[in-house]
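Omission of a single protein chain aside, the complex is shown with its protein chains in their original locations.
Order of writing sets the labels: A and B. Residues in every chain begin at 1.
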Amino acid sequence: MKHRPTRFRALIILGVVFALVAAACTSSEDESTGNGTGGGTELVTIVARCKANPPTEDGRCNNLLKGVVDVNAQLAADGDDRRVEVKTIQDNADWGDYKTEFELASQAGEAPDIIVSGHEDIGAWATSGIITDLTDMLGNYSEFDDMIPSLWTSTELNGKRYGVPQDAEARPLYYRKDLLAELGWSQAEIDALPADLASGAFTWEDMYDTAEEAVKAGVVNAGNGWWHRPKNGPDFLYYYYAAGGELLDSSGALIYDKAAAQTVYEIVGDAVSRDILVSTRLDGDWTNWNTGVATGDVLFWFGGSWQWADWAENFVKDLGGEDYLFENTGFGPIPALEAGTNTPITLTHPLVYMVSSASENPDLALMVIAKATTKELNTLHAVGSGHLGILTTQASYEPYTSAVFLSQVAPLLDFTTFLPNSPFFSAWSEGYFLGLSAVESGDLTPAEAVDVVVDQLENELGDNVIIKGG
Amino acid sequence: MTTTEAAPPRHAAGPLPRAREKMGRRFAYAFLILSIIPILVGYAWLVIATVSFRTQGLLPINAEGGIGGFTLANWDFVFEGAIWSAMLNSLLIAVFMVIGVGIASTAGGYALSRMKFTGRKAFLTGTLVLHAFKAEMLLIAIFFVLRFLGDIPIIGDYIGFNTVGGVALVMVALELPLGIWLMKGFFDNLSWDMERAALIDGASRFRVWWQIMVPQVRPGIAALSLFTFIVGWNAYLVPFTFTIGTKVANMPVFLNQLISDTAPVNWNLVAAVGLFQMIPLIIFFIFTQELLLNIYAGGSKGT
Partner (left out) sequence: MTKPIEAEADALARAAVGAPGPQRSPLGRRVRSTAAAYGFMGPALALVVTFFVIPGILLLILSLTNLSSANFSRAWEFIGLDNYERLFTDPFFPKIARNTFFYVFTTLIFFNLGLALVLALVTTNIPRRAGFFFRLVWLLPRLTPSVVYILMWQRLAAADPFGIYNQIVPGFLGASGQNLIFGGSPWTFVILTNGFIGASFGMIIFTSALESIPKDLLTAAKVDGASTWRIIRDIKLPMIKWPLLFIATYQTLSLLTSFEYILLLTEGGPGLFTTEVWALTSYKRAFATYFGNSQWGYGATWAIVLVTVALVLAVVYVKLFRFNELIEEPRIENL
């Protein structure tokens, strides 16, 4: 018995030694760059916090590091005594946790100078006062003049701008060319589809009819005519926009338009009853969803531009990767709901750089952002990560145009809409989606769903929601 | 369903105890094997997925839609340094938690089981109910506590918000309701004989605890260590939210990098990392069960 406690103790000691080694190995590995300071200059450290998927999205943070040389050159040219170094803290955690961390850090007075996040956070963060109003400072940096004008909308709250767009994406309608051909479409008809979508000639109803035909003809299985994403997300908002729904009231409250919502719920219910869409589509399972759409089980689906690279890399690599996709998959804007009256639509959800109001040098932080917002650096990020460019000059910049998919999908931004910058959108979205999923699963009729959602929203948001049409 | 029902309770000793025991054992195995089928099938898929490009059911599917398409690419991550430093960090947290929770619970459980003091009852009921507060719910309140701790002179720099020390304390604290109650239960089951004799001989309470009592509750320590190790190994929310950036990039952070909502997700890779993340836990389980439980069971043959 004697040796046993010794062995036990030895194991504990071993554990502690391991722990110490581990601690030694993981001393902070934050990257930083900066120029050595000359005599008489003051070195300012700008801390930037990014969430990015390595290695493809590393540009989100690294562009800030790369831009620092230009910042210091400009400061020297301006006769400014300050010099800048940038420290970045990057990882790829859950959005929710990432945002919470920034809120806590701000409250504790330890916020980073720059944070990258979804533009919709401006609603809560600007209201709370933890990010800086940049409206009057943006004019000082000529780099920002190149921004695609519509993207600025996403950074605004009450007429003020609180961020700088970092990247964008489009949410197109995808379709399988080979399945359309199997259904009897001529090559010319298939090639004309994107233009028909953009002009509004091919409507949502046409899409349903085609899908129903494909199901009946056995080209696709029942329920595989048209798919939306398998869980809640920004996508479902453009259905509401397409149905003529308005979201943001001038008072800052959110609008729930009963008629528009009912139209959306009817569309979805219609798809299920016509066997175009399985009633269990909202099963939250991205794997099967991606496999299904990428390998040709589904005729039409609403997806995202960032998924293209994912399919090529992770789902159809052995079938030929991106070449296979180009051969079989087409894309265009989300069709107009009704011919003549509506326009096609898409939605983009830009990430934006924001400056913490705790930053001691917001001007320098913004200058760092400005020097990262060039067509060279942004294109590097866009092409590497499958995102759309955000600058007008990128449209004619060769490295960008040579990325075939990106440059083909970029014109979709002409039809784009955004999420609202409102602190109440989260609750609104939950309520709106509840109705949609209840109709899709067959629990409620569209009219019942609207009533349930109205109750829910009034309870959740009180005066901050306006129920329209009832 | 179980051996217990297979043997009729009426006759204390049946005519053929051997045969009956054999029957009972067969029932036991049949029940156990049936019960683990869903688990085995699930893990069979998991293992297959990690070496496949895509799967349908339990079958790996190649580009032509036939069976095949094996790949080892999902396992490439084991050649990256990141996974190994993540693993070390997970180990650091888990070992720290096992030691911290172990000491605090074994000491506290002993006092609660064997000593009389004011506040004892309140503490016991209190911790039991408080455990119903999940970390997610307490998050914001603990944040305010950490901010307050951070303002304490000198030590505040080590235990406040955005410090590794603060995170460590929170994580140990969140496991204490389980630890204290578990250890108290094990101490309750021990006889007073040896302890009494030692105390009469003039040994200190601490010595009695450490030299006589603690060795006797090893099965309890084994069970507690196992659960604490699992929690520490998979810790994510607290270390992530209470530090800025990822001061401690452990295994869960590594896995989370792969399933971010906006990033492409390769689930076969996620399965591989997940499987990899489990291996040390299985080793730890074997270690605690074999070493601690079997030492305790000692000379007598277990049946």
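In this text, contacts are C-beta pairs under 8 Å (C-beta built on N, C-alpha and C of every residue); 3 or more make two chains touch, one makes a residue touch a chain.
Remember, it's a predicted structure, so these values are computed and weren't measured experimentally.
Only one of A:Leu248, A:Ala395, A:Leu434 or A:Ile466 touches the absent chain when the whole complex is considered: A:Leu434. Per the touch definition above, the residue from B:Ile83, B:Ile212 or B:Ile230 contacting the chain not shown is B:Ile230.
Contacts to the hidden chain, counted on chain B, fall at residues 1-4, 7-9, 11-14, 17, 21, 24-25, 28-29, 31-32, 35-36, 38-43, 45-46, 49, 55-59, 103-105, 107-108, 110-118, 120-121, 123-134, 136-142, 144-145, 149, 169-170, 172-174, 176-182, 185-186, 188-189, 191-193, 196, 199-200, 205-206, 209, 217, 219-220, 222-223, 226-227, 230, 234, 252, 255, 259, 261, 267, 270-271, 274-275, 277-278, 281-282, 285-286, 289-290, 293, 296-297, 300, 302-303. Contact between chain A and the absent chain runs through residues 95-96, 99-100, 103, 106-107, 118, 120-121, 123-125, 127-130, 231-232, 278-280, 282-285, 287-288, 291, 419, 423-427, 429-430, 434, 437-438, 440-444, 452, 455-456, 459-460, 462.
Simple rule for what comes next: only the chains that are shown with their structure count from here on.
The mean-CA centres of chain A and chain B are about 37 angstrom from one another, to the nearest whole unit.
The part of chain A that touches chain B in the complex is made up of residues 1, 4-5, 7-8, 11-12, 15-16, 18-19, 21-23, 25-26, 28, 30, 49, 51, 53-54, 57, 89-95, 97, 100-101, 104-105, 107-108, 110, 112, 286-287, 290-291, 295, 306-307, 309-310, 313-315, 317-319.
Across the complex, chain B meets chain A through its residues 53-54, 62-63, 69, 85, 88-89, 91-92, 95-96, 98-99, 139, 143, 147, 150, 161-162, 215, 237, 240-249, 253, 256-257, 260-268, 287, 291-292, 295, 298.
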